[in-house]
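Submitted below is the structure of interest, expressed as structure tokens.
What you see is the complex with one protein chain gone and the rest in place.
Right, chain A next:
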Amino acid sequence: MSIIIDKLNYIYSTGTAYEKHALKNINLVINDGEFIGLIGHTGSGKSTLTQHLNGLMKGTSGDIYYNGENIYDKNYNMKSLRNKVGLVFQYPEHQLFETTVFKDICFGPRNQGLDELQIELRAYEAMKMVGLDNDLLDASPFELSGGQKRRVAIAGVLAMKPEVLILDEPTAGLDPKGRDEILDQIAYLHKESNITVILVSHSMEDVARYVDRLIVMNKGEIAFNDTPQKVFANYKELEAIGLAAPQVTYVMNELKIRGIPVKTTPITVEEAKEEILRVLKKGTGLEIRND
């Protein structure tokens, strides 16, 4: 049960002035139940890659295996793949179209051919998962706030009960509070239902504290593929490709350079605090001033 990407290439508009090699020889294994962060600068190919995973785009060459089956096989059932690999697009609220929130969430499960009872059950479940109040059921999706709209759209995909959930920049354009709420909810969802989650983002800060593994893309290629700690150790290289490590990584590195023997691995403010306190308590010969 996993996704294996084997030598995948994708070229846009072959043979014209707009030709672009968007994915270059991508090899990747995504295991069941992993929480993965997919990071890259604008135009690095991360959105293109995600659209390959549920068959919306077809690679120019290479193969993708889902649970051992090649999705480019002639008689592979693409529709069932899309039921299993849920993709939440960037600005998903732009795809809302129904007259009520509830009907919109029902759209996905209805396309799966479930019976009415199942559909409604799943819609309620999905609304709960993203933290939407039941009194919004009959509201028009166009009347909601930006954050609520996005929850509705994410619920619309969750209601399909995917085995793999891909979210393309789920926090773009949200305020810090909305961003944290959505990310916390996704992390909770991952923990509870143990589905595979791929979180696409261009912000290290956002994903660092949630994901098990970071995949960094640059110009259509995979630049790094490791745990966040190990990836952030290469913060100089990350800067070169237009990304940055979380700010605490810089703080820790600077502390170390200035002679305080801290580890440079913390990636959240909380971890950094613990690490600094640990070192200070041990006593470093440095004076702690209280002014």
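Keep this in mind: a contact is a pair of C-beta atoms (placed from the backbone, for glycine too) under 8 Å apart; a residue touches a chain by one contact, two chains touch by 3 or more; residues count from 1.
Just so we're on the same page, contacts and distances are computed from a predicted model.
Entry comment: the absent subunit's protein name, as recorded by UniProt, is "Energy-coupling factor transporter transmembrane protein EcfT", drawn from "Cytochrome aa3 subunit 2", "NADH-quinone oxidoreductase subunit D", "Cell division protein FtsX" or "Energy-coupling factor transporter transmembrane protein EcfT". Interface note: of A:111, A:194 or A:247, the residue touching the hidden chain in the full complex is A:111. For the chain missing from the display, the contacting residue among A:82, A:122, A:150 or A:213 is A:82, taking the whole complex into account. For the chain left out of this panel, the touching residue among A:7, A:94 or A:191 is A:94.
Residues touching the missing chain, restricted to chain A, are 13, 15-17, 51, 54, 56, 79, 82-83, 86-87, 89, 92, 94-97, 107-108, 110-112, 142, 156-157, 160 (touch as defined at the top).
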